[in-house]
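Working notes, beginning with the structure itself.
Removed from the display is one protein chain of the complex; every other protein chain stays in position.
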Amino acid sequence: MKKIMSILVVMLFVLTNSVFAGAQTEATEEKVVLNVFNYGDLTTPEGQAWLTIKDEFLKQNPDIVIEDDSQYDETYHQKLQALLAAGTVPDILYAWQSGDRLQPLLDAGIAIDQRPFINQDDYFANSMTGFGPNGEMWTVPIGVGAHHVMYVNTEILNELGLSIPETYEDLKGQVDTINNAGYTTIAMANADTWVMGTCLFSTFLGRYGGAEWITDVYKGKAKFTGDVAVNALKMVRQLYVDKVLPEESVLTDYGTSLSMFINDEAVYMIDGGWRAGGFDADFASKVGWIAFPAIPGEKYAGSINGGVTPGYAITKPATEDPAKFEAAKKLLSFISGEYAHRVRAETQGVLPSYKISGSIVYKEGTEAQGEFLNNAALVTLTMDNMITGDPVTITNTGLQELGLGTKTAEEVAAEIEAAMMR
Amino acid sequence: MSLSGIKKKSIKAFVGKISTYALFLSYTILTIYPLFWLAYSSLKTNHAIQKNAFSLPEIPQFINYIEAWEIGRLGLSFFNSMIYTVTSVVFVLLSAMMASYAFAKMPFKRVSKYIYIFIGFGILISTHSVIIPLFIMLLKMGLTNTRLGIILTYTAVSLPLAIFLGTEYIKGLPDSLIESAFIDGAGNIRMFLSIILPMTVPVMVTIGIMTGLASWNEFLLGFIISGPATRGLPPALVAFANPRTPNFHLQFAGLMISILPIVVTYSIFNRRITRGVVAGAIKG
Partner (left out) sequence: MSLQRNKNDIPVYILMVAPVLLFYIIIVAGPILFSLGLGFTNYDFKPNQKAEFVWFDQYEKMFADSKFWTGLKNNLFIVAVSLFGQIPFGLVMAYLLYRKRVNFANFFQAMVFLPQVISTVVVGILWRNFFGIRGAATGLMRLLTDNPKFVFKWFLSPHTAMIPVGIALLWVYTGYFMLVFLANLQKFDPGIIEAAQIDGATETQIFRKIIVPALAGVIVINSILAISGSLKGFDLIFVLAPNDGQGIANANLVLPTYMYHYAFRANKYAFGSAISTTIVFISVAFIGIASFVGKRLNPMRED
């Protein structure tokens, strides 16, 4: 019996030690320690890019030590909550420039204007929009992108003897040919509620309302019950009625839509510019990038919605210690600078917001997105970049209900507006 | 009974037997087929999976498993799940058996009864009733993303049932045994360790199995409280095999990796496990 007990005790000891596992880096004297909270999965190109950039910075700045943590998706947001609630705010963190994802930082009072820390001329003008009430830029974005792209499988299109549709009527006319040949018209992941709102609905809003409309709504100068939004909602419904979007689109989840498209089962796919990362080189060569055809009654032809990607920001607490502040500024410039952008463009396929000098070999798909974005007649905002909380959830659910036909455009508009008012 | 009556009866019995066999056979097929399909599909290339749902793999792609293991960091999660399962089982057994002995055989029956009922309510509760305050509590204590928080919680939620089973079992042990040991001069602790505990091995096995299964398969708590380095297999699997990726081959391989250990353990300890679980249910 005693023997068993002692074995148990030893086991417990070993177990509890592994329980309290957790490495911690020690800050040595003379070196400044920067605490960075990063977003990303280290096993993906995104995560690898971060490591490359960080290592180069450390080489160039031997007197700075970086303690970094990378989290992804859900855990990122939960960990951030934890950090904020516990009061241990990182010095630099990855953040969104507006919307729901930024809100916790604003609430905690740690978000500060990043404009004094960078030279804005180094960046493309359209990436330097400030979303704060006085034009503050809460983060320095590391990229730009189109949030709406209508991908075309040109091989199937040619096989069916069709050409790129220029108006909605054109597209509608193609539906029967496509279906009779056994293909799906548009692969779109409308089971995931955000997709319609981010990748198509916002474009419709832009077509009817122009670049200022969403900002106007945010400021209370326009309403969702007005013509712009109601017509955009009606247009969404119309897509289902005309079978341009198949009924099962509302069932298609995010992995399935890509799967359908790259397996030559659908002629078109509507998604964001980032999705092109899922095409291999062979497939990418037969994909065309277009904006959604002209819709009836549109005022701003050819507009798409897009915006900047998230980026990095120095937090308020980091500004309090002079040595730390200096180090933080250096790090921010570096991870938002030429080298970093180059790395990301080459390995990740992120379209840089920085004006990179010299030539780069972009990762496949990046150039196409760059061209697409540059050729766009107008780039408007994406709805959930400006509007946060309940209205977004209700919009997204409402868009699904439009797909199912369980609510009318006016009803959905009224619900969204009611949520905005609260 | 007349001759035709007997004949009718045996035809009826025959038909009955056939239809019963048919019923069970179809039930078995329905149960097994999805798993069988998963197994061979996990050895196809992603392309092959998407082309034809039924086809058998041309060349078994064992590399799927390696990729899933690495990309999903399933090795780490496996290890974490093992830690959680083993430690929670150990803690549950230790503490529940002590309390069971106290409730079943020691004096202070009235106090015991109240505490027993108090803890009994816990059987009705599952993790998600406590998850919000628990999360906040662990948040404030800085214990999220650590293993300790999870171990403590897994232990606590398995305690009520363990105590219920343990107490009922020990109640069934003969008092005479205990009386004679006391007469021989044994103290309470000695009594518990040398006499009672060895006799409770059957119920400890049951409790161990139930707690072990529950901890190994637990999802919600692990998902909310842990991070990539501390999460167990179920949350890791969900993070990895989610509907947002078109990598079916990796998803399937990941699922198989989760299922295989359990299926293997189950085939070896089949009788023990089913008997253990059922024994618990019969008592109730």
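First chain written, first letter: the chains are A and B, and each begins at residue 1.
By our rule, a residue touches a chain if its C-beta (ideal position, glycine included) is under 8 Å from a C-beta of that chain, and two chains touch if they have at least 3 such contacts.
All figures in this text were calculated on a predicted structure; none of them were measured in a lab.
Visitor: Return the single residue from B:M106, B:L148 or B:A229 that touches the missing chain.
Guide: The single option touching the absent chain is B:M106.
Visitor: Among B:I6, B:A53, B:I66 or B:V201, which one touches the chain that has been omitted from the display?
Guide: The missing chain is touched by B:A53.
Visitor: Which one touches the absent chain: A:Q114, A:S127 or A:T184?
Guide: A:T184
Visitor: If you put the missing chain back, which residues of chain B would it touch?
Guide: 16-17, 20-21, 23-24, 27-28, 30-35, 37-38, 49-50, 52-54, 94-96, 98-99, 101-103, 105-108, 112, 115, 118-119, 122, 124-126, 128-137, 139, 152-153, 155-157, 159-160, 163, 175, 178-179, 182-183, 187-189, 192, 213, 216-217, 219-220, 224, 233-234, 237-238, 241, 243, 248, 251-252, 255, 258-259, 262-263, 266-267, 270, 273-274, 277-278, 281-282, 284
Visitor: Please identify, in ascending order, the residues of chain A that touch the omitted chain?
Guide: So the residues of chain A touching the unseen chain are 78, 81, 84-85, 104, 107-109, 182, 184, 191-193, 247-248, 250-253, 256, 259-260, 389, 393, 397, 400-401, 404, 406.
Note that in this section only the chains that are shown with their structure count from here on.
Visitor: Just the number, please: Cα centre separation of chain A and chain B in whole Å.
Guide: From the centre of chain A to the centre of chain B is 39 Å.
Visitor: Over in the complex, which chain A residues touch chain B? Could you list them?
Guide: It is residues 1, 8, 11-12, 15, 18-22, 43, 71-75, 78-79, 81-82, 85-86, 191-192, 253-256, 258-259, 262-263, 278 of chain A that touch chain B.
Visitor: Once bound in the complex, which stretches of chain B touch chain A?
Guide: 47, 50-51, 70-71, 73, 83, 86-87, 90, 139-140, 142, 144-148, 151, 193-194, 223-224, 227-228, 239, 242-248
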